[in-house]
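With one protein chain removed, the remaining protein chains of the complex are shown where they sit.
Chain nomenclature is as follows: A and B, assigned in order of appearance, with residue numbering initiated at 1 for each chain independently.
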Amino acid sequence: MTVSLGEIAARYGCELHGDPDTGVTHVATLSAAGPGSITFLANKSYRPQLGDTQAAAVILSAEDVADCPVAALVSPNPYAVYARVATELHPLYDAGPGIDVRASIGAGCTIPDSCQIAAGAVLEDGVVLGERVGIGPNSVVGRDTSIGDDTRLMANVTIYHGVRIGQRCLVHSGVVIGADGFGIAREEQGWTKVPQVGGVDIADDVEIGANTTIDRGAIDDTVICAGVKLDNQIQIAHNVRVGAHTAMAALVGVSGSTTIGANCLIGGASIVAGHISICDHVMLAAGTGVANSITKPGAYGGWPANVDEIGRWRKNVIRYGQLDEMARRVRKLEKQLRDMSDDP
Amino acid sequence: MTVSLGEIAARYGCELHGDPDTGVTHVATLSAAGPGSITFLANKSYRPQLGDTQAAAVILSAEDVADCPVAALVSPNPYAVYARVATELHPLYDAGPGIDVRASIGAGCTIPDSCQIAAGAVLEDGVVLGERVGIGPNSVVGRDTSIGDDTRLMANVTIYHGVRIGQRCLVHSGVVIGADGFGIAREEQGWTKVPQVGGVDIADDVEIGANTTIDRGAIDDTVICAGVKLDNQIQIAHNVRVGAHTAMAALVGVSGSTTIGANCLIGGASIVAGHISICDHVMLAAGTGVANSITKPGAYGGWPANVDEIGRWRKNVIRYGQLDEMARRVRKLEKQLRDMSDDP
Partner (left out) sequence: MTVSLGEIAARYGCELHGDPDTGVTHVATLSAAGPGSITFLANKSYRPQLGDTQAAAVILSAEDVADCPVAALVSPNPYAVYARVATELHPLYDAGPGIDVRASIGAGCTIPDSCQIAAGAVLEDGVVLGERVGIGPNSVVGRDTSIGDDTRLMANVTIYHGVRIGQRCLVHSGVVIGADGFGIAREEQGWTKVPQVGGVDIADDVEIGANTTIDRGAIDDTVICAGVKLDNQIQIAHNVRVGAHTAMAALVGVSGSTTIGANCLIGGASIVAGHISICDHVMLAAGTGVANSITKPGAYGGWPANVDEIGRWRKNVIRYGQLDEMARRVRKLEKQLRDMSDDP
C-alpha cells in the first residue's frame, strides 16, 4: 500500500514541508529508514539521528522541523500521527471469516458468519460472539461468555465462563480471564475454598498483554473500563476496578477489591495493596509499592510501602545511596560531642 | 437450589437469629444483596454497610449481631461458614463424564469412566488418572504423569512428564508444572544445560492459580505439600519444598532448593532466595525480599535483602520516607559542631 504525504497531511491535520505527491509504503526507524519509508521523532534522545535520516518523510513537532533533511509532517502530537499512519500502512492480518474444521463449538453458541474461529479453538456452550470476532488457534472460551464486535483473541488465550468482553478489544496469547480469585477461609484443619461466583466485565477498546491474568470476582464482578491498556504479565485480582483509559506497564500486580481511577499511568512492576483506592490521574513510577489509598492526582513513587510525592521520593532514593556514609557521619558527630562533654 | 437458614445453622453450628424456614438461593455482597440472598461480614471495613443490607440473612460474629437488620447466623468464623454455604449454593459446574472426540489419548493411559476429558486435551502415553478427574480444553498432560481422584485441570494447563498430583486439587489455566528448572553450568564457550531429571510431587487439596509455574527438580523432586494454596503468577523453582497449608499471594518467587515451612502466609510479590529455609508459621508482608533463612515463627517484612521483625521493619519504612530530611539534619549538626569548635 502506498499513501501520499498530501493525504497524510490532510487526514491528520499536519503541516507538510515537502512534495504532497511523495508516496510512502512502510514505516521505519530514523536510523534505518530508506526510500519509501516514513518515520517520526517524538523522543528527544533520538534527535541526533534526525540529520542523517534517509526516510522519505519524518513526522515531528514544529521545533524540530528546521533540522529535518527530508520532507516533514509537522504535528503537535507526532507519535499519535505516526500510530495512525502505521495502522494504515500495516493493517492487522485478517485470515478472513470462517470456522476451521478443527475448532470445537459447543451447543447454543451465537457465531455470526463474519467471525473467524481458528484451528483448535474451543467454544463451550452458550458462547455469544459479535460481528467479526476472531478466536485464535487453541484459544478456549468458557460457557456463556460474550465477546463484542471486532474483538480478537490471539492464540492460546483462555477465557473462563460467564465473562463479558466488549468491542474492539485485543487479547494476547497466554492471557487468562476469569480464573478464580484467591479466596480462602482459614479453618482449624486447613483452608476452605471460597467459591468465586462473580464474573469479569471488560469494556470496549481494551488491550491485554501476553500472559496477563484477570481474576473473576468473588461475588460481584471484576471490572476493566473502556480504553484500558494492560501490558504483559500483569495480575489483576478479584473485584478490582480499573478506570477508563488507565495504562499499566508490564508486571504490575493489583490486589483484591482495589479501585484504580481513570487516566492513571502505572509504572512497570508496581504493586498495589488490596481494599484501597487510587484516584484519577495518578502516575506511579516503575516499581512503586502502594499500601494506602491515594486521593490526590499527581506523580508518586516509593518503596517499600510508603509512597510519596515523586520529587520527595527521588530525594530519598538518592539519600538511600548515601546511607552508609550518613551513618558514619552520625557516628563521628556522636564522638565529637562525647569528646566535647568529656573535655569541658 | 434453596437452603434454609435452619439447615445452615445446624450444619455449621451457627446461632440463628431469625426464621429457620427462610430460604436462601444465592450469595451476595452486603451492599448489593436482595431478597433470597445470603451474605457475610468478616472484614471490619465493610461494617458500615451492615445496617442497610437487604439480604435475607447475614453470617457474622457475635459482636455484630445487635446491628444486623435482618436474619443473622452467628459464628466465630463467619468467613469459613460463608465459604461452605457458597459452595453448597454455587457448586462447581460439572460437564459430566466422557472423553471428547477431539481429545487425544496416548497409549497405555488409565482413564476411569468417571473422568471428563475435554476437547483438545492431550494425554501423552502412560498417564494415570484417578476417579472423576477433569482435564480442561486444550490442556496437556505429559508421559507417565499421575493425577489423583477429583482433581481438576482447567483449560490450557500444561503438566510435563513424570509429575504426581494428588486428590481434590484445582489447577487453573496457564499453569505449567514440571518444566525444567534453571540449571546451567558455565564453560568457556558458554552455558551447558544441566538436565533436570527430578519430578514434581503435589499432594492433596492443593490449588494453583493462573499462570503459576512449578519447575521439576534437578535430581530429586520439587514438593508441594497438602493443602497448599498458590495464587496467580507464582514461580516455584526446582527442588523447592512448600510445607502443608502454606498460602502464597500472587507474584511470589521462590528460588531453587529453598524450603518453606507449613502454615506460612507469603505476601504478594515477595521473593525468597535459594538454598535457604523458612520455618513454620512465618508471615511475610507483601513485597518482602528474603535473603537469609528465617528460623523463628513470626511476621516479617523488609526490602531489599534484610528482613526484619515486622514492627521494626515498619519503623524503618517510615524513616525511609524521611531520609532526605534526616540527611539535612545531619548536615546541620555537622555545621553547628564546626561552628562551635571554630569559635571556642
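By our rule, contacts are C-beta pairs under 8 Å (C-beta built on N, C-alpha and C of every residue); 3 or more make two chains touch, one makes a residue touch a chain.
Computed from a predicted structure; not experimentally measured.
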item	value
Touch criterion as defined above, residue of A:17, A:172 or A:193 at the omitted chain	A:172
Candidate in contact with the missing chain, chosen from A:3, A:119 or A:279	A:119
Interface residues of chain B (partner: the chain not displayed)	102, 104, 120, 122, 124, 138, 140, 142-143, 156, 158, 160-161, 174, 176, 179-180, 182-187, 190-195, 197, 211, 213, 215, 219-220, 233, 235, 237, 251, 253, 255, 271, 273, 275, 289, 291, 302-306, 308, 312, 315-316, 318-320, 322-323, 326, 329-330, 333, 336-337, 340
Contacts of chain A with the absent chain, listed as residue ranges	26-29, 32, 39, 43, 45, 77, 79-80, 82-84, 86-87, 90, 92-93, 100, 102, 118-120, 136-138, 154-156, 170, 172-174, 205, 207, 209-211, 226-227, 229, 231-233, 244-245, 247, 249-251, 268-269, 285-287, 301-303, 314, 317-318, 320-324, 326-327, 330, 333-334, 337, 340-341
